[in-house]
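Structure in structure tokens, see below.
The complex appears here minus one protein chain, its other protein chains still in place.
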Amino acid sequence: MSPVHFIAVPLFAAFLIPLIGKVSKELVKIIPGIVLLYLSYLSISLFPIGVNRPIVEIIAGFNPPFGITLYYGPIAAFLTTLITLVGFVIWLYSYKFIIREPTEKYYMLFMMLITGSTGIVLTGDIFNLFVFFEITSIAAYSLTAFLRDRDGAEAAFKYLLIGSFASTFFLLAIAIIYANIHTLNLADIASKIKDIPLTTRLFILILIIIGLGIESEMFPLNGWAPDAYSQAPSPVGAVFGGIVVKAAIYSLMRIIFLMFHTADVLHFLVVMGVITLLIAEMSAMKQQQIKRMLAFSSIGQMGLVIIAFGVGTEPSVRAAMFQMFNHALIKSLLFFAAGYLVFHSGSKKISALDGLGHDKPITSFFFAFGALAIIGLPPFSGFWSKLYILLSVADAGLMVPVVLILISSIIEAVYYLRVVSRLYFYKEEATDVRRTPVSGLVAMGILTVVILIVGFYPNLILHWMTPAANDLLDKAAYIKFGLFH
Amino acid sequence: MYNDKEASKIVDIIKNFARKHSLWIVAYGTGCGAIELPPTMTSRYDAERFGIRGSATPRQADVLLITGYLSVKTLKRVIRTYEQMQEPKYVIGFGSCTINGGMYWDSYNTIKALDRYLPVDVYINGCMPRPEAVISGFIKLQELIAQGKADGAKRYQENLEWYRENQRKVIKNWRMPEYNW
Amino acid sequence: MEINWSTILGIIFTPIIAFIVGVTYGGLTRVITARVQNRYGPPIFQNLLDIIKLYSKESNINHGVMQHLGPVFAITASVTTLFFVPVIKDSTVFTNFSFHGDLIFLLYIMVFGSLGMALGAGQTGNPNSAIGVSRGLSQLVGYEVPFVMALVAIMIQFQTTNLNDLLAVQDHFTKWIIFQSPFAFLAAILAFLGMMGYAPFDVVIAPAEIASGPPSEFGGKYLGLMLTSRSIFTFAKLVLFTDIFLGGASDFITLLIKTFILYMIPVLTGIVFPRYRTEQSIRFFWSWPLFFGIIAILVVVF
Partner (left out) sequence: MNSIEYILFITFIGAGLTFIVHHALPKLRDTLAILVSALDLYFVIQAISEKSKVVLSIADFHLIWKTTPYNNLFAVLIAVLGFLTILYAHDFMSSKDRLGYFYMNFLFALGGMYGIVYSQDFISLFFFWEIMTWASFLLVIYCCKDAQPIGLKYFVFSAIGAYSLLIAIVMLYSLSGNLELTNLISNFSNFSVSNQLIVVTLLLLGFGVKSAIMPLHVWAPGAYFISPSPFTALFSGALSKMGIFGIGLVLFKFAAQSGYFSYVQIILAWIGGITALLATFYAIFQTDAKKLLAYSSIGQLGYIIIGLAIGTPLSIASALFLTILHAAFKAMLFMATGAVYFRTGTTDMNSVSGLIRKMPFSFITALFGIITVSGVPPLGGFAAKWMLYESLIQSRHYFLVIVVFAASTAAFLYLYRFIFSLFLGQEEKEWEDVKEAPLLMVIPMLILSAFVLVVGVFPGLILDPISQSMNYLGNFNFNYETSVLFNEWGNQVDMQTVVNTIGAVFLIVGLIITFKGFKKTRYVSTKDIHTSGEIPQENENLTYAVDFYKPFERAIAPILKSSIDKIYTGIANNLEQAFDYLRYVYTGNGQTYAMYVVFFLSLLILFAELIFGINL
């Protein structure tokens, strides 16, 4: 029972699934569920340990800095829990949603994606990070094109194009680092980074920012996102919004806080975050397709998270984590609901949603709920994280970002509420009532309940955020644990 | 002390005195007679001396002044106006046309004798009667009122059927609201 | 409030006197008008005869309870106004409740009647009545503003809102407020023209246009009641102005003289002027009277 399972088990499952697919289709559908259930159980059971004292696993006997280590600290614990839980819910949703053959491929890619993202979160080695990154991205590319239609293929190609930029630059950065200080262990790099001459370090920083910024949807590197989100099947959208991006942002922040933790870099992050937020929300305003709208909205949310990270104080990082958590849940809920709404209305257009509130009352209710939650209205969980971000940003004395964030959230409110009122009030009579499959409803129900509970007891999450934030901010501790445990 | 019969008599005297000295006329300016009213009211023959003045609506008026011939169409309006007035109310037929049709004696669409359709209290003959005549007519009416003999309204009530009959005879499209008491 | 005989006497006699004086003034108006138009004119008690005649009408009609109550509202307002104005300066009988109310109360109770009247006229369903009411209310907004300005100026100047205090202030004729703040007087008297509703401000009851407007459906006892309340109200307003500007009156003779002089202002203007259109009269009230009012206030401030 060790963090390794987080990577090994889904990877193994991923390889197993096609073989089983030959035997029975049903089993294929079941297995990921079991795996994710196990992983969530594992993550929850490991959680207290990881939070108290980081577990450092050593792969294949070599001690760090030579061997590959897994660093299971508080933040890793938190993120793995988040990933596995959201993953489980997504599986629950996909169970009835992904009816299109070949399902085993879908689940295999899904498992690989889980593997990759948990790996990104866990690994303590930068090259290993790159590898997991590739796993994730490749899985993501192929999931984007899963529907095998024209738009999907196009979106996947764009994603691949931009993604290849990302991996190239990231790899280049790693190469330069290795060439200079002959190590790949993050902790080790963090301790030695100062030996690299300044210009080289700047170059590395730029390469990393671009390489990881692409995956974490930083403007202007996020061109792939809207297409990928909107063309991929809905659960995949949830996967992107809930898992991939979170992992990417985590890795970006981890590297920046470890190696380039200076005021200027943080300011740069804040500025980029604000730009990302504003531009994303503004472009979301007039979108025609609902899933594109959701995509832009989640880019905006990422901008918010980047701002909060960029402020770089302990409460702000805490707030950022909390926001990541809320966003993962709420955006998944929205994607789930939107998935069935689109599926039912038979068109991706928002204008086609008129009066669906009467045809699909429960799904529409979930969508409305998610909309209210993501705008940041009480008593939903979104309110607290937004409040905390604002408080922390203001505490750092940055009033301008506060105002801009609020303006952006007014815009957000406008376009979400437009959709909601379309759902309920644009057509009064129900045309044909169709049921959403139980598994989907259960998935959405779970998310809703969690959102409400967290909305009323934010401490449930916040309580664990403080150590996580410290883990991210406290470079010395990371080096200490990462190198000699 | 007076017994209440005499008391009521005294009250009647006061009432009649007041009525006599304040006659508000609603002048129904049909035909040519209307032209005689302005001189009657204005400075030359100042009729206000006798408390005579025009009133804006039949609700406030006491005297209905029919100046000249009445075509059948007009009769309808006149009847309506008369019935909207408050009692006691008086009608003055003004000019020969109201008496016997005057120069319209053989016209196909004027009424000849106003008395068959509305209870006239005082006629002023002449074509046209001069303002002096008009004023003397008013004074005659005042005398009648003082003696309590100007009971046109009462007559109209009592012989309503007769009046209605006559009215219906000339007015073909009879669409009048009932005159409820 | 303590009941004593002087109060009761005042309550009984004030309205009667007010009625008689008001009616006589009404008659005088007609006589004077006649004289100006080179006529002989009616007897001076003509209005009294009219009112008695109207009461003695045998049949009456109404269009519903609001029309029935409209004139009652009117007379309530006028009598109440009268009761809250000290008719005779520091006499125990004729300063009825003037200590229990003040100018602002008077401002409001004065519109009370016209609003009640408007409700009554409204129920008749006669378009002319509605038009008259709309004109009247519009004009009300016109002349209330300068009037209030004048009153505010005076209130601030003498630090009181009670009429008796104002009377106490102007104990000698040099201290009359008409001399102390003439601009306030100008504003108020111009507003007074509108208040009395004689030409050129008689847009409300414009007999030739809208068949006497609001009262056009009122006849018999209702009209009589309206005329009664109008007589009383005229007197009340005159007394109010006398108290505010002309230092009140300590006996009836002075009261009659002062009120008569005041009364002649609207009457004489009314005789010689044609009628304004409604918006013209509103604009008039918002031009010169407003200007005088502002001057009055500024004079007080600096």
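The letters A, B and C name the chains in turn, as written, and every chain counts its residues from 1.
Heads up, the rule we're going with is that a residue touches a chain if its C-beta (ideal position, glycine included) is under 8 Å from a C-beta of that chain, and two chains touch if they have at least 3 such contacts.
Just so it is clear, the model here is predicted, and its values are computed rather than measured.
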>> Checking the contacts here: which visible chains does the omitted one touch?
In response: A, B, C
> Considering the whole complex, which of A:4, A:19, A:49 or A:161 touches the chain not shown?
Replying inline: A:161
>> Out of C:51, C:87, C:155 or C:295, which residue would touch the omitted chain in the full complex?
In response: C:155
>> With the missing chain put back, one of A:383, A:464 or A:478 would touch it. Which one?
In response: A:383
>> Among C:17, C:32 or C:119, exactly one should touch the missing chain; which is it?
In response: C:119
>> Just checking the interface: what residues of subunit A touch the absent partner chain?
In response: 157-158, 161-162, 165, 169, 198, 201-203, 205-206, 209-210, 214, 220-221, 223-224, 226-227, 260, 262-265, 268, 279, 282-287, 372, 377-379, 383-384, 387-388, 390-391, 394-395, 397, 399, 402-403, 406, 409-411, 413-414, 417-418, 421, 425-426, 428, 456-459, 462
> So which bits of subunit C touch the chain we can't see?
Replying inline: 1, 55, 57-66, 68-69, 71-73, 75-76, 79-80, 83-84, 97, 99-102, 104-105, 108-109, 111-112, 115, 118-119, 122-128, 130-131, 133-135, 137-138, 140-142, 144-145, 148-149, 152-153, 155-156, 159-162, 165, 211, 216-217, 220-222, 225, 277-279, 282-283, 286, 293, 297, 300-301
> Hey, which subunit B residues sit against the chain that's not shown?
Replying inline: 28, 57-59, 76-78, 80-81, 84, 87, 175-177, 180-181
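The working rule: only the chains that are shown with their structure count from here on.
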>> With centres defined by CA atoms only, which chain is the most remote from subunit B?
In response: A
>> Closest chain to the protein's overall Cα mean, using per-chain Cα means, please.
In response: C
>> By raw count of C-beta pairs in contact, what's the busiest chain pair here?
In response: B-C
>> Counting only Cα atoms for the centres, state how far subunit A is from subunit C in Å.
In response: 80
> subunit A to subunit B: how many Å between their CA centres?
Replying inline: 98
> Mind pulling up the subunit C residues that touch subunit B in the complex?
Replying inline: 30, 34, 37-43, 46, 49-50, 52-53, 56-61, 207, 211-212, 215-220, 223
> Where on subunit B does subunit C make contact in their complex?
Replying inline: 14-15, 17-19, 21-22, 24, 42-43, 46, 48-51, 54-57, 59-60, 62, 85-88
